[in-house]
Every structure is written in C-alpha cells, then in structure tokens.
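Here is chain A:
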Amino acid sequence: MITEILKGMFTTFKHLLQPPVTIQYPEVKRPVRYRFKGRHELKRYDNGLEKCIGCALCAAACPADAIFVEAAENTDDERYSPGERYARVYEINMLRCIFCGFCEDACPTEAIVLEDNYELSFYDRASAIYTKEMLLVPVPPGGQPTPQKVEPGKYDRAIPEMEDPK
Partner candidate 1 sequence: MSDLVTVTIDGVEVTVPQGTLVVDAAKMIDNDIPVFCYHPKLKPVGMCRMCLVEIGVPMRDRATGEVLRNEDGSVRLNFGRGLQTACTVVVSDGMVVRTATQPVKDAREAVIEFLLTSHPLDCPICDKGGECPLQNLTMRYGRGESRFDFSNKILLDKHVPLGELIYLDRQRCIQCARCIRFQDEVVDDPVIDFHNRGRRLEIVTLSEPGFDSYWSGNTTDICPVGALTTADFRFGARPWELTSVASVCTHCPVGCNTTLDTRREAIAGGRSVIKRVMPRQNEWVNEIWICDKGRFVHHYADAPTRLKQPLVRKNGQLVEASWDEALDLVAGKLQQHKTAVAGLAGDRLSNEDLYLFQKLFREGLGSNNIDLANRRLAGGDVVAQVGLASGSNLKELGAGDAVLVVATDLHEEAPVWWLRVKQAAERGAVVVVANLRPTRLDKFATHRLHYAPGEALSTIRQLVNLAKVEMETADSDPLAAAADALIKAKNMVVFYGSEGLTYEETDALARLLANLLLVKNGEGHVGRPNNGLIPVWPHSNTQGAWDMGVHPAFAPGYKPVSEPGLRATDIYAGVADGSLKALFVIGADPVGDGLMADRGQLDFLVVQELFMTKTAELADVVLPAQSWAEREGTFTTGERRVQRYYMAIPPIGDSRPDWQILAQINERVGLGKPAFAASLVFNEIAKVVPQYKGMDYRSLARVEKQWPDVGGEDLYYGGTAHENRSGLGQQWACVAESATVERFDVAEQPVIARDGLQLVRVAALYTSGTLIEQSPVLHHRMARPTIQLAHADATALGLADDDRAEVTVNSVTYETAVRVNEQVPAGLVLLSGVPYIAGLTTAQIRKLETAVAQPTGD
Partner candidate 2 sequence: MAHILLRHRDIENIHELDVYLAHGGYEGLKKALSIQPDEVIEVVKKSGLRGRGGAGFPTGIKWGFIPKGPGEKYVIINTDESETGTFKDRELVEKNPHQVIEGALIAAYAIGARTIYNYFRGEYMDAAYRFEEALKACYERGLLGQNILGSDFSCDFYCHYGAGAYICGEETALINSLMGNLGQPWSKPPFPAIEGLYGKPTVVNNTETLANVPPILVNGPEWYTSMGTEKSPGVKIVCMSGHVERPGNYEVEMGVTYRQLIEMAGGMRNGRKFKALLPSGGSGPVITEEALDAPMTYEGLTPYGSVMGSSSVIVMDETTDMVWAALKMVHFFRHESCGKCTPCREGTFWMEKVLSRIYHGYGTERDLQILESVANQIGGRCLCALGDFAVNPVLSTIRHFFDEYKAKVSGAGQKQQATRETAVATAD
C-alpha cells in the first residue's frame, strides 16, 4: 500500500521538477511545422509585380468554393502582374476555407501560398472575407508597388523568367 503511494508521489514530484510544457500563448508562439497550412498569402516578384495572374484555377480547385477571382487586363501603363491578365478582385472566405492547399497546387505561378498565420478570428461574417489587399504580401525591398508603369513589351508573358522572392 505504502509503496504504491510512494510510487505515485514519486511521479508527481518528478514532474514538479521538470520544466513546464504549457506555452503562454499569445505571448509565446510555438513555431509551426514546415508543411503547416495557415492563412494564404499572395506573393510578389522581386520587382513588386504580383505573381497572381488571375487565372482562377485556385477557385476552380477549391473544394469549399471559398475563393472568388475576377480578372482584368494589364497594360504597360498600369501593370499588376506579368502578362496580360491580373486579378482585379481576389477574395477568400476564411470561414469556408478548409486549408486543404489545393489552391496552392493549382496555382501555375506559385502566387498563392498557405503560410504560418493561423490566427483567424472575426466579429462578423463579412470580415471573414479576405480581399486581395489583405492577402498580398508587402512590396519587397527594391520593388515597386502595383500598378506599375513599365517599359513596353518587357513583361508581356504570363510566366516570366523572374527570380522567386527570397
């Protein structure tokens, strides 16, 4: 009988001396796994042009019908992305999204990437819809914000030979 109690106490005391496992979220955040799928980001090229070409393949691939894209045509005076087409409207309804990553797979330009952010909470349904401005990453250093005025004929192909953002 005593031995059992001592055994139990021993276990208790053992854990008393070990460092705590509780993480003080939100002050402390645990790093996520390499393949974690959090909130989407729309990426840019180094010069600031958007990678998204508004092809809506992500919307087509989305099993939850969470993505809405409306495309429009680029001009050299007002260029958002390389090639002819860009996303004039890009919206993801985060309430619908199931974070499956199909959009990432479908994207021909690697524009949409599910990143680390998992802190998604809203006060109402409307604010669950993330617009393009919310999803786009900031312009990288040295780049220009979109729309850009570019030299004619320089970015006339949709899938360009540009370096990926680091």
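Per the selection procedure, all candidates are chains of the complex that A comes from, given by their letters.
Criterion: a residue touches a chain if its C-beta (ideal position, glycine included) is under 8 Å from a C-beta of that chain, and two chains touch if they have at least 3 such contacts; residues count from 1.
Computed from a predicted structure; not experimentally measured.
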Pick from 1 or 2, the complex member that touches chain A: 1
Complex contacts: residues of chain A adjacent to candidate 1: 53-57, 59-60, 68, 70-73, 83-85, 88-89, 91, 108-109, 156-159
